[in-house]
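A selection of the complex's chains, in situ.
Lettered A and B in written order, each chain numbered from 1.
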C-alpha cells in the first residue's frame, strides 16, 4: 500500500496506520503531504478490510505545522490581476481543507497518536480526527497567530466543538503552548500516556477493540455524531430513524445476538 | 395517578417522581414502558401542580437498556415487501424517539437520579433529561455498539451537547464502562453522591428548591436553553425578547419583588 512519498501507510488486521514521514522536517506539511493525506484517507475510506485508522508522526514530533518555505513558493504566482490571484489562493485553501476533511469524511474512526510538537497545521489535522491521545512529551500551539495569519484549514472551525470556548479563544489569540496534562484537562486529548511506547501500545489496543465491533454500526455512529454537530436534534433524530430503516436489520445484528446467546465473541464481516 | 404498569408515578407538593418499575428486569425498556414514559411525561407537562420531575429506577439498577426479547418480537413482521417492512421499522423508531422526546418537551425540569446500570437505551433516556445525578454505584455504557447497531433513540443526537466530543466518540465506538467519578469529570452527571440514600436525598432537596421558584420563569428558562441548542445566538436573542414581551410582566415578578421588599420568601402560584 505504500505509494506515498511523505507518508507511510501500513495495515495489520483491520487497523491501518498512517504515519507522517518527514521526520527530519518534524513532519512539516508540504504540498505533497497535504495531497497524500487526502489520497490516503480517501483510499482507506474505500478499503473494506480497513476498520480503524491510527494517525501518527514518525520521529520526535507529531507535526510542526505547515512548511512555510514550501507554502511561500506555492503562493507566489505570475498572475497580474489581483482578483485572479486571490481567486487562485481561495481555491488553494479550499484544496488544503479538502485534504483534511478527507480524515473526517473517512467512514472509519481515526485515532491520532501524538508525541512532541503538534502545532499550527498539526492541530488543524488532529481536530479532524475522531479522538486524540498523547504521550507526556506532547505539546500543542495554535501557531498561526504568530505568523500573522488567521488559521484557515480547520482549527477555528472544528476545535470550538472539542474544547471549552473560553480556552479556545485564549489559545488561538495567544498561541501559547499547552502541555499534555492541560490538553487532557481541557478535552483536547482523551488521555496522556507516560511515554511514546505506552502511547503506541495504548492506541493500538483501543484501535483493535474498535476494529472488532460491527463495521456497519461503527460507520453509522461516526456519521451520526458528525451529523449532530451540524444539525438540530430534531433533524438528527429523523435522520437516524431513516438510516436505521435501511441499516438496522443486518447480518451484524444477527451475529451479535447469536454470539450473545452462545456466550462467545461476535465476529463481523468487513 | 398510577395507571401505569411499568412505571410508578407519585407527587409530593410540586415534585413528581417517575420510577421505572420493572426491578426484576433491571428496568429494561419493553414496548409498554416506552409508551408509558411518553404518556407520563406528556401528562406531567399538562399537570399544573407539577413543577419539577425526578426520574429514577426502582431496584438495583437504573435501566438496563432496551429489552431485546421484546424488541425482536416487535420488529418481526409478516410484511413481505422489504420497503414496507422498513417503512414500518422507521415509524417504530420515530415512535420510540417521541417517547423520550416527551421528557425534553415536558416544560418542567427533569432530574435523573441514577444508581447501578445506566446502559444503552438508559443513556438515551437520561440524555433527554435536564440534569443527571448518580450514586457511586452507577455506571454507564453506550451498549448499542455491542449488539451491532447504531444507537437510534437520542444518545448520538443529545449526548454530544453534554459531554466533550473526543470522549463522546471513544465511548460510543467502544461501549466501555464509565463509572460515576469519570461521569462527573466529563460532565455526564452533575454530582456523585456517596450512596443511594444520599442520592435520593440530594436530588429531592434540589428538586424542592427548583419547585419553589416561579414556574413561569422556570419554563421560560428550559425553553430557551433547548432553543439555543438548535438555533443561532441571534435567533435566540430575538426569541427571548418576543417571549418576555408576553411573559415578563407577571404575578410572579410582582411577588418576587414584594417578597424581596418584605424580606420574606416568595410564594408562586402553579
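As a convention for this text, a contact is a pair of C-beta atoms (placed from the backbone, for glycine too) under 8 Å apart; a residue touches a chain by one contact, two chains touch by 3 or more.
Note that the structure is predicted; figures quoted are calculated from it, not measured.
Q: For a quick check: 2 copies are placed, so what copy number does the complete complex reach in this file?
A: 6
Everything below uses one rule, namely that only the chains that are shown with their structure count from here on.
Q: Could you work out how far the Cα centre of chain A sits from that of chain B, in whole Å?
A: Computed from C-alpha means, the inter-chain centre distance equals 33 Å.
Q: Which residues of chain A touch chain B in their complex?
A: Residues of chain A touching chain B: 109, 130-132, 161-163, 187-190, 206, 209-210, 213-214, 216-218, 220-225, 228-229, 232-234, 236-238, 240-250, 252-257, 260, 266, 268.
Q: Can you list the residues on chain B that touch chain A in the complex?
A: Listed in rising order, the residues of chain B that touch chain A are 68, 72, 75, 86-87, 89-90, 93-94, 97, 101, 144-152, 154, 156-158, 160-161, 164-170, 172-175, 229-230.
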